[in-house]
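The other protein chains are all here in position, but one chain of the complex has been omitted.
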Amino acid sequence: MATERSDDRSTLEAARKRWEPRFERLRSGWSRFTEHRMGVVGLFIFVVYVLWALFPGVFAPHSTQWVAYLGEPPFDARLSAEQIETLPHPPAFGDPFFAPLGTNSDGQGVLTLLIYSAYNAMYIGLAAGLLSTLVGVPLGLISGFYGDTWIDETIQRFVDIMYGLPFLPFLIVLVAIRGMSTTNIIIGIAVTSWLNNCIVIRGETLSLKERSYVESAKVAGASDTRIIFRHIMPNVLPLSFVYLAQDAAGAILAQASLAYLGLADFTSLSWGIMLRNIQNSGYVFQAWWWLIPPGLALMLLAAAFYFIGFSMEDVTNPQQ
Amino acid sequence: MTLLEVEDLSVRYAVDDDSAVHAVDHVSFDVEAGETYGLVGESGCGKTTLAKSLIHLLDSNGYVESGHVWYDGTLPAWEDDHGEAKQAVIDDPDKPVRGDGKTDLAALSNSQIRDVRWRDIALIPQSAMNALNPVYKVGDQITEAILRHEPETPKQEADDRARDLLERVGIEPERADDYAHQFSGGMKQRAVIAMAMACNPDMLIADEPTTALDVIIQDRILEELEAIQEEFGVSILVISHDISVMAEICDRMAVMYGGKIMESGRTRDIFEETSNPYTLGLKNSFPTITEADQELVSIPGTPPTLRDPEEGCRFRARCPFAIEECHSSHPPMYDVEEAIETGRLVEAADQRAHRSACYRVDELDTIRTQATKEETWTEQTIESR
Amino acid sequence: MSDNQTDSGRRRFMKGTGVAAVSLGLAGCSGGGDEGTETTSEGTTSEGTETTESTPTEAGSAEDIEEGGIFNFGMGQPPNNINPIASSSAYSGVITDRIYESGAAIDPVNFEMHPNVFTDWTSEEMDETGDDDQPNVRLLFNVRTDGLTWNDGTEFTAEQVVWSYNYLLEQMPGAYVASLNAIDEVSMSDESDWDCEMILNSPVGTFAFDQFGIPILPKHKWEGVSDFSTYQPYENDGPVGLGPGVVTQYQPDTSIEVSFAEREGEYNLASLPWREEVNGIIAGGPFIDAMRISVYSSESALTQAFLEGEIDSLYDNIRTSSIDEVENTDGVELVDGFDTGYSHVSFNLRRTPLDDLPFRQVLGFAFDDVYWVQQLQRGYAQKGDFVMPPGYTAVRPETSNNAELLTAPATNAFDFRQGDSPGAVDVDGVRSFLTEGQMITGEGGTYAGFDYPGSLTGVTASQTEPKHEYTFGPVESSVLRQSDADPDQEIRVDGETITSINDGPLTMFVDPPQDSPQMAKMTENWVSMLQQIGIPVEQQVLSFNTALTRVYSEENFDMFEMGWVNLSPFATNTLYGLFHSDNADDHSVAEGDDEENNTSTSLNNPMGYGLFEDATADDLISTARTSLDTEARNAAAREAVEKIYLDFPTMVTMYNVVKWPVNSAEWDGFLGDIPGPGSTYLGVQMLQVHQAGSGSE
Partner (left out) sequence: MTRISGRYLAKRIVVSYLTLLVIMSLLFVLLRSMPGSFITSMINPQMTREQIERIRETWGLNEPLWRQYVQFMINYQTGDFGRSPTYSTAVSELMLRRLPRTLILFGSTFIVGYIVGPLVGMYLGWWRGSNKDKSIFSSSLLMYSMPSFWIAWLFIWLFNYHLGWLPSSYMFTQFPEFEWTAFTVMRDVLYHLALPLLSVSFIGWVGAMLIMRPSMNNVTEEGYVFLARAKGLSERTVMLKHAARNALIPVATGAIVGLAFIIDGAVVIENVFSWPGMGQLIVNAVLSRDFPVAQAAFFVIAALIVVMRLFTDVVYTYLDPRIKFGEGE
């Protein structure tokens, strides 16, 4: 009994010992991260958008079904011609209806759409970022670990080839082949954006594998997979998070560009589609309240990702 | 004649949370013209900071807190025809020039000190391996220094001088057209020495001149330095953690610890009449070729963090000989000879005398004997009182 | 297909099928668009809000008109080339139509065919019969050689016309293949009264439009051209044609200038007597020195350029959102016009339950046309009914008994069945229509709460009995369960849910570039209505070309939305091309080397209308096509149009109301109240437009 307990304690102790430095690292990393005002601002924006994405109903003044003048469905009338003529309506605060950022030409509240669109942007950003990380990081690890062998050479040639294909037109082809759903757009973005991850992680791995602990693991007879995933990967993960953040920002902007070109799923609620719609219905220069907010929202979310990413880079950068 | 008088110099590094690292704390020493002066100590003791602070090459958060660096030489603009400071400048209370013509380098502005750098005081940096810019030819980098300080020199002449300098340090002049990566480590080091002599300075700061080199090359470089000194009569301020290097080349030296000078004096005195527990410990931790069976004993503990240091002797925490007094304040520099001869603790009046910062300078014999025993260092229990 | 007024019309007709996919791909262009206004011309009724009316300028006489000036014209797409027979783009037509002329010309107001390069003609049925047992027809015609030369000054002869036809018969360019296929031979005539003769292998009622509408090519330029598609007229001192213009600058991606002043030789086709007789047309042009065409890459840029005065007019409509601005701007004006096509949602009749007429009709009941036309199209559109736009009155069924265009009850049989609150569908009414086995066949009666007086022309639907039994039961399909519409019951077709019959809900293809915001909202609304009734429907976004392939080549779809432009005013070839079984793929014929099914040939009737006994208008269409007599032809066409309406393979969702913006401060002479004033009949406009302040009043 007693020995068992002491065993327990020793395993606990061991676990504590094992985890403590990690917690410590996390904690110190966090405190270093919070030193960057930029990163904190980015995180703040990010959190706001996450809240928007998860609970749009709490933040939005109306539902997406809301129509100016008529209010929430079920409607008791149709819009009159005079009412339609006032659409898109500039910001109104109660007279004749409440729409703090005005409405679009269909009478939907711009602020409402803006908030409900956060989900799509977060989804695209995080999913595409994650996906390209999942492709880029393992390939980079393998390529770096087997540096200067045929494996590395093959992967690098492949990267070379992919670099030769211009991103956006290539994305257009992919979307055309696979259809215009958000999922396909995410896949398309991921397929074309893992290259940077791969190259950076490869470089990092190349230098890491020369480190003594990797050498010693090798001498101790650890398998390649074990060395890669157990000894090297934990060290490149912070860096890959940095690139995940940057890829996420890139994906959000890429989706907006696709939407501009009319190649995004327009039945979904997204800022890119909002911009596409204003262009399509010809109010680009007439309805600033409809033009500015989606662009700003896009900019701020992409910037939030960049802010977080670059602050993390500072934190994880051993030179700093 | 005194070339450099460092007077009560304090250098600090500002840290984020408004505290400061007291990297160099009230340090005074003199360097004579033509002599080799050593600054020795563990890494982090402030020796490099001290050297860098002389010509304002501190990192951006470092600054001179107080003190003077009197240097026998002045700005080109303040010189008369003989290279001495003009009387008008000396008389001008706004100009940091003393009656004897020495200029306070610490008081010069950034642009003024640039004129002093290399022309008066050249520097061989810590890692001479990286000191050469990889994208320019070695010769051009020497020429650049010449043209900076003697802009009227024709380019061709500067170039010839660069080749000449290289030849003097044993590098074929045509290698001036090579890039740094085409040089071996020793050649790079020598090229930097050649570069240091480009403007014929009166003083040369050699920061760890041999650290990254193998022993044979180390030796050659040291010889090179000595040769240069003989030829040009330049003073050399050598900075090293390697006490054996110091023994070899220095005329006089100072031992630093925790931003303070612990002991200074003629090299021979310091080695033969070691008068400070720290120096004793340091000596123990270095091998000497003469004593074959010597056991190496390192000083336990780590150097103190210098962030807003507490009162008391900097070395007290690691010192086996610490006494009550050591905790009250850092000891002043006592005159060793005076202490030995009279048994009294007297602050040294002469910077050049053999000095030691220890309250127990009067008990040197005991300390020296105990210090040779290994257990003195290893078994000490350091109580914090 | 073929059946359009002018050769440019032919191209634009094809555009709808994807030929000009480019144009629809990016810039969003005409055709079932979101633009449009109500018209107030005779015969049509205003549906939308009253807007400021701009009336075409009264025709003045040519003598008073001061000639000169350069007319700047903007387009949203570049002309891909200016080869009149290789190009399939409407934007090329803007240029080539100023250069080339054909045998006959069409009156843009009443669509009669008039002499042009041919001065007069006659037709006679021959004793011989062609391949399909149809009698051959001989056309005899004379060629105008007085007052007409090639635009480079070269003399024009009747022999050149014969050469041109024979060259085309040899080359068979795709754009004219339908018209050329009917021609057996063209030669100089032996008859003393006639210059030339053309033998057709079957009667073509609209030969003057089809066969005489083919551009006449200059022998002296084209003689050595072995492959027409590689010929670049501009690089060979051309293009040379009989038209009024010459191309004086050609930067294909950005700018083109067609000069009228620099034409060599005589041109008198604009002053032919028939023109003077047509109301509104000023004979004797062109009065402008040149027409300059600028290409903009987006519609916003185009609109912007117009509003800033960079261009005097643009191709086709101005976007709805700018109509107010144009109306409030001095010096610019909107010329009203009719749509030349329609927007539609079409159904795949091969699929259950889309194969059943009552079910298709219910799809129409659920379509909220008021929401669509009034709110989404802002009233700048007309509610759709027949597959002929209201501008082509001669072939609309109303004509048969003088009913009100667009508003007669017989044209509203499938209108939205509104429930208690505005914009909500009458779920119970529609459900009982189905469960009671009702069907609108052309007989009068009350259907799902709406009176219908019976058909105008007396035709009835092809189907006489419902094919399936409809019941409603608990909601099972996931589409409906997850739907916001939250239906309480789901439809069963012969006891099964649609989802289990079709391996999924009915899918509606939506294509993004064209009107995406409005179309998306419309589909969303419609799908929601259908879901409320209990019909599992979902929408799927496809890029235009993907949709085209799925629909037109593979016929692998349930429902899709698209638009047509530039239909034939005579209806015959439109009906044949879009609704005849000849143009529907039944997938029985294998094609290519290794293909099992025919899935790459695009046919214009993807619905499969005509392939089935109980959904066909083949006979009426064939009668209309081959009838040389105009009245008989129109009567058959009207019946066919109404039969298609009742059979409901296609739900016509709207006709655009055309508002063609022009710079009225500087220019005058525009002809309004015609279909496609700024597109199809741009040629007419360019012949009579002139500097403002001269000629008129």
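Which chain is which? They are A, B and C, in the order written, and residues in each are numbered from 1.
The rule is simple: a contact is a pair of C-beta atoms (placed from the backbone, for glycine too) under 8 Å apart; a residue touches a chain by one contact, two chains touch by 3 or more.
This structure is a prediction, so every number in the text was calculated from the model and none was measured.
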Displayed chains in contact with the omitted chain are A, B, C
Looking beyond the chains shown, say which of C:Ser102, C:Gln160, C:Asn201 or C:Gln304 touches the absent one.
C:Gln304
Contacting the left-out chain in the complete assembly, out of C:Ala178, C:Ala403, C:Ile501 or C:Leu628
C:Ala178
Contacting the left-out chain in the complete assembly, out of C:Met439, C:Met522, C:Leu603 or C:Ile674:
C:Leu603
Taking the entire complex into account, which one of C:Asn136, C:Asn583, C:Thr630 or C:Asn663 touches the absent chain?
C:Asn583
Which positions on chain B touch the chain that was left off?
55, 57, 110-111, 114-119, 122-123, 125-135, 144-145, 148-149, 179, 181, 192, 195
Hidden partner interface residues of chain C, rising order
1-2, 14, 18-22, 25-26, 70, 78, 80-81, 83, 86-89, 172, 174-175, 177-178, 181, 229-230, 232, 249, 251-255, 257, 292, 294-298, 301, 304-305, 543-546, 548-550, 552-553, 577, 583, 591-593, 600-604
Tell me where the left-out chain touches chain A, residue by residue.
37-38, 41, 157, 160-161, 163-170, 172-173, 176-177, 196, 249, 253, 256-257, 260-261, 272, 275, 284-285, 291, 295, 298-303, 306-307, 310, 313, 317, 319
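Criterion: only the chains that are shown with their structure count from here on.
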Average the CA atoms of each chain to get its centre, and name the chain whose centre is farthest from that of chain A.
B
Per contact tally, chains sharing the most pairs are A-C
Return the distance between the CA-based centres of chain A and chain C, expressed in whole Å.
45
Centre distance in Å when chain A and chain B are each reduced to the mean of their C-alpha atoms:
53
Where chain C touches two or more other chains at once, by residue number:
none
At least two partner chains per residue is the criterion; list those residues in chain B.
none
In the complex of these two chains, what residues of chain A are touching chain C?
74-79, 81, 84-85, 105-107, 175-176, 179-181, 261-267, 276-277, 279-286
Chain A-facing residues of chain C, complex
25-26, 28, 34, 48-49, 298-300, 303-304, 319-322, 324-325, 370-371, 374-376, 378-379, 421-424, 510, 512-513, 515-518, 520-521, 523-524, 539-543, 545-546
